Structures are given as C-alpha cells and as structure tokens.
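With one protein chain withheld, the remaining protein chains of the complex are depicted in position.
Moving on to chain A:
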Amino acid sequence: MSSRAFRRSAIVAAAFGASALVLAGCSGDGGGSETVNPDEPITLTVSTFNDFGYTDALLQEYMDENPNVTIVHNIAATSNDARANYFQKLGNTGLADIEAIEVDWLPEVMEYSDLLAPVPADLTSRWLDWKVEMATDPDGNLIGYGTDIGPEAVCYRTDLLEAAGMPTDPDAVAELLTGDWDTYFSVGQQYVDSTGKAWFDSAGATYQGMINQVEAAYEDPATGEIIATTNPEVEDIYNAVLDASATQSAHLQQWGDDWFAGLANGDYATMLCPGWMLGVISGNAPDVTTWNVANVFPGGGGNWGGSYLTVPANGANVAAAQQLADWLTAPDQQIQAFESAGTFPSQVEALADPVLLDSTNEYFNNAPVGAIFTDRANAVDVVPFKGQYYFQINDAMQQALTRVEDGTQNPQQSWDQWVSEVDLIG
C-alpha cells in the first residue's frame, strides 16, 4: 500500500471517528414536557458546589412526598469546576436537570438566558426584589430560583477596639459606624492614630463593598458600552479607598496565606463581612474569642455573593425539575438549609421565620446573626449592573489596587495601567 493511499484512508477513518463523536454528542436532545405523566418514575439530577445545605434527609423528604421521583445530588469540588462544566455543556447537553450557579457568573449566564427555562411568573414575588432583579434578563424572564444571599455587615475585634479606647458593644459600634464610607474611614483614622495598627484588611475587599453600591459602575446598562475609565464614581471610590488604605489597611490580599493568618493574628480591627464570611473567620481563627459583628454597613446595604438554581431548557424533565427547584428554594427548605450549612435565605417569608430571627452565633459572642443579617438584607437598595465585561474590568481593578498596596506602583501609575488594560478588553 502506498503511503499516500494509507494517508488518505487514515484521514477518512479519522473523519468518521470525529463525526461519530459529534453525532453521539447531538443525540439525546429534545425530550421536553409534552407528555407529562405525573406518576411516571423519573430521576432528577441536582448539581451544586460547596455546601448548599441540601442534606440527604432534606432530599429524602421530597422523594417521600413524590414517590415517583428519585433525586441524584452531585456536588462539584469547587465552584470553578462547576462553572467550567456549566458553560461547556450549556449550549449542548449533559447538564443536570437542576444546575446551581453563583451570582458571579450571572453576567455570562444572562447572555444565554434563552437556553434556560424561566421561573414561572407567579413565583417571583417570593424573593427579595433585588435578588429577583439580578437574575432577570432583558426580556423580563427570571432565569434562576434564588437560594442564598450574602448581605454584608461589619465584623470587628472587641479587644482591638478596646485597646484604642473605642466602644466594643455591638450596638455602640453600629452607632459609631453608621453613615457613609467617609464615616468608616474617619473612625478608622482615629483608630490608627491611637494604636498605630491597621483598621481594615485590604483595599481590594473594601473597594468591593463600595463598588457594589454603584448602580452602573463599569458598563452602560442601556448600550453595554464600557464606561469604567471615564466614570467619575469609579475614580472617586478608587481614590477614597487608596487614600484610606495608605494608613489604615493591613495590606493583606484577600484569600492569601497572609490574610488567613491575619484573621487569627489581629492584624486589623474590622472587616466587611457577608453572612457566609462568619464561617471563614471562625474556621481560620478558632482560638480567637473576640470577633464580633455589628449591625451596620457603611453607605447603606450591600450584598456579596449568593446563588441560584437554574433549569436548562433542553433537559429531559424540565417541568419536574422546575417543581423540585421551586420546592428547594421555598421558605421551609431555605430555613433547613440555613440550619445545616448557614446559607442565608433569600425568600421574604423565610426572612421573617422565627428560627432565623432567633439564631445566634456562639463564636461571635452569641451575636444575633439571624436578626442582624435580615436587617442588612432589607437594607440593600442598589442592584449593580453587571454586563458582559464586568468581571474582567473588576479583576483588573482589584489588581490595580493590589499594585498600590504592595508598593509596586503609586496610585496614578496603577490607575493609568488599569485604563490601558480596560482599553484592551472588549
């Protein structure tokens, strides 16, 4: 056999192999909910990450109520794994019947909102307004069932405030910090002046709290055009946080090894903390007894994080999946999830539940965390617009702040570099 003939047949074989793979990938499509037999035995797959608080007992409860349904629960190791999996399969097949997404992926998910089954319109009033608004696409469809939220408060160390001669009682601290960010930074300056130690953990984390209160920070909601570099609000926040950071920041990059060490070492007196941050603090500083949480957040309310359950529109059991997602995010189940994993509920009714309101946190000196974060959730009044390029621009901004914090550049150089980086996005 000549080598050319061999080559030709090999290519043909390869082409067959490739098209067979493609065909295999395309089959199994369709399905839908045309012929719904409510008693037909079906298997529903639920895919989540981290800990949503969906215990086996909780899922068993649903299976007992609906004997024809078997639920298979898959938990991805990290939310990054889940994210990669989600976008690889979204336009294709292979996703679970119910897929959890994080609020951070929403800008991208929104671009493909037509591939997801919308939440029935009569359910939308169950959630907090801003939770619904974040996941509503331009056509007015809500594409995710809200699970938890991350309303933000301020965590502080009583021993450090005491050393600075400041009040340590949560109510007094809340009163001290009530106001806008200038108040927070001026109290911080007093603290720094009297102790010489840092007031907050990092410029990046503080910036994140501030920028989340800006309605349209980086992109024009109407046109999607990038306005980040010319938006005076962004520049003001940038300058304000870096002015304060020069003296008040511990310069610890969030989630770094030093930052985790700082949680236990008392490197700084306060930090912005969403509800889920309490677990991060208690987990990394188990021996510290002086962390506490105050019912206050500078400049109003803020939300950091949270998730949704989505139902891919091309799944085999869309209607049944919607029913399950509905059940999983209903007030009772949200409270159960809160009890098992501390995920803070997003349903209006759940926020009034006595189990939630009466819950306290032993580590945080028995702070009434349920009541505090309910107040904080109700205080959120701005839903920041996050378009297609939001996270790229925001990541570049976080790096710009870090460059100033670690002394690589001065604020102006870092800003200029950020501007040139943003110009290359898009």
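Everything that follows uses one rule, which is that a contact is a pair of C-beta atoms (placed from the backbone, for glycine too) under 8 Å apart; a residue touches a chain by one contact, two chains touch by 3 or more; residues count from 1.
Everything below uses one rule, namely that contacts and distances are computed from a predicted model.
Between the listed names "Na+/H+ antiporter subunit D", "Sugar ABC transporter permease", "CRISPR-associated endoribonuclease Cas2" or "Electron transfer flavoprotein subunit alpha", the UniProt record for the complex's undisplayed chain reads "Sugar ABC transporter permease".
From the set A:Asp39, A:Glu65, A:Asp257 or A:Asp287, the residue in touch with the chain omitted from the display is A:Asp257, counting the whole complex. For chain A, the residues in touch with the chain missing from this view are 1, 6, 10-11, 13-14, 17-18, 21, 84, 87-88, 90-92, 108, 111-112, 115, 252-258, 261, 265, 392, 395, 398-400, 402-403, 406-409, 417, 420, 424.
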